[in-house]
Every structure is written in C-alpha cells, then in structure tokens.
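Here is the structure we will look at, set down as structure tokens.
As you look at this complex, bear in mind that one protein chain is not there, while each of the others sits in place.
Let's look at subunit A:
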Amino acid sequence: MTPDVWVLLLPALIPIVVLSLGPLIYGVYLGFTDARAGLYVPTDFIGLANFKELVHDDLFWSSFKIGLVWAVSVTVLQFVLSLGLALLLNVEGLRFRGLARVLALVPWAMPPVVIGIMWRLVYHPDAGILNQTLQSVGVLHHNVDWLSGFAIALPAVIVVGVWTGMPQTTVTLLAALQGVPGELGEAAALDGAGAWARFRVVSWPAIKPVVVSITTLNFIWNFNEFGLVYVLTAGGPGGKTQLPMLFAYMEAFRYGHFGYAAALGDVMVVVIAVLLVVYMRAQSRGERS
C-alpha cells in the first residue's frame, strides 16, 4: 500500500472505525455491564449477570419466539412470492410486463413509517377497506380488529412485512434469472422438458447462489426489523408483535437499561451467526451431493 492509496482509503475508514467498529465493540461489551441511562451513573462489569437474567425473563423469550416466527415467515413468503413474480416478469411476450416491473418497485421507495401508516388505514376496524372488501365478497360477516386481535395481529403484521420486502427480492431474483442463458432452456425444451423441468434443471442451479444470499440478507434484516412494527402495533396487543428490537428499544430508551438491552443485542448476534452457519453448511452440502 503506497501513501496515496491510504489517502484515498482513510477518509472512509476513519468514520467507519470511530463511529461503527468502535461503538459496536463497545456495544457488545456493554452487554456484560450494568450500564444505565443517566449522566453520573457509574458502569460496572458484571460478567454474565445480564444473560442469566435474560434466561429467566419471560418477555425476552416470547419476543425472541415472535421474532423468529416473524423473520422466518416473512423471509419464506417474500421469497416464494418474489420468485413467482420474477419468473412472470421474465416471461417473453407477456403484456404489461414493463408497467408491472416499475410498479413493483414502489414499496422500496416508501418510508417504513408511511408503509405502517398506510396499512393501519387498510386494517382500520371501521374506516378500513379490508373489512369492507372481505364482507362484500362474503368472507367476513363482522368487522375484525386486525391489529388488536391476539391471534390475528402477528399474521396481519407479517403480511405488511412481505409487502414491504418484495421489491428488493424480486429485482434481485429477476436480475439473476436474466443472467441464465436462454439457449440452455431451449435445448432442454427440444429434449422435451416441460416448464417445471426446465426451471429445476436449468434456471434453479444458475440462480441458487443469488437465492442463498438474498434469503440470508432478508432473514437478517427481518429479524432486526423495528420501524414498520413500531408504527403498526408498537409491539401490541399484549406483546403479541413485540419483535426483539422493539423489546430492546423499550429496555434501553424507555427504562434506561442500557446494559440489559445490549446483552439482548449480543444474544441476537449469536443466534443470527449460528443460524447463518447452519444455513450455509446445509447449502454447501446440498451443492456437493
């Protein structure tokens, strides 16, 4: 590395180290302390005490379970629907394809707060269009309070999560599909392969690396989701949609338990890392066989 290369690199590296790498290491460390909000409160190293407390915290377990249900459902549904849409948008000669492609991007550009507000209007028990629509086609016979029902709130929020994340996933998968050489599909078709066989033998192996990276990223992003659900339900009703990040936010900035919230963040990192390793292992094993 010559000096002029450093000149180019340092303006980006310094803020990364000072405001990202440094604080993150400190953040991980805070999980092992009793740090609290407030100016003159001393912070002491308390080892694993926060984690022992977490183990016995029912709210923590339930928010973690909700977080996993949310992240897995949203990621899987996002992937299945986006793959379907990407395949459709990749079909030659389908009309309205260009229009659909542009429209499909709209949620990506919207602020999460606006998406949350929009769906609150859709889900509104009296003034919302969902109850009205479902009643007019005869599916429902009375108004449902989608975001306040104990059983229905989480599924309702998951639908919003899927809606929000579809553009990125669709665009990524579409780009991957467009990289699949057309001749391969044609050759397979000449050999008498149907659409499903062509997809399985030709397209799927070609897009698989992209599928693995986008589902992995989606899972991480979804597990760490905050804004959307904060606006939709703020974790309610009765904590039924309290994702881990909402729980951590409440602990840190409502109750001032910085150390405890950081410990929760540490657990999330470990869980995500473990899941990633397991997922990647399974993927590479699948490739070898």
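What to note about this one:
Here is the rule we use: a residue touches a chain if its C-beta (ideal position, glycine included) is under 8 Å from a C-beta of that chain, and two chains touch if they have at least 3 such contacts; residues count from 1.
FYI, contacts and distances are computed from a predicted model.
When the listed names "Methionine biosynthesis protein MetW", "Carbohydrate ABC transporter permease", "Inner-membrane translocator" or "Nitrile hydratase subunit beta" are checked against UniProt, the chain not shown comes out as "Carbohydrate ABC transporter permease".
Among A:Leu48, A:Val80 or A:Leu105, only A:Leu105 touches the chain that is left out of the view. Screening A:Val55, A:Val80 or A:Ala195 for touch with the missing chain picks out A:Ala195. Subunit A residues in contact with the hidden partner, per the touch definition given at the top, are 1, 4-5, 7-9, 11-13, 15-16, 19-24, 26-28, 30, 35, 81, 84-85, 88, 90-96, 100, 102-114, 117-122, 124, 126-129, 132, 163, 171-172, 175-176, 179, 182, 185-186, 189-190, 195, 198, 209-210, 213-214, 217, 220-221, 223-224, 226-227, 230-231, 244-245, 248-249, 252-253, 258, 261-262, 264-266, 268-269, 272-273, 276.
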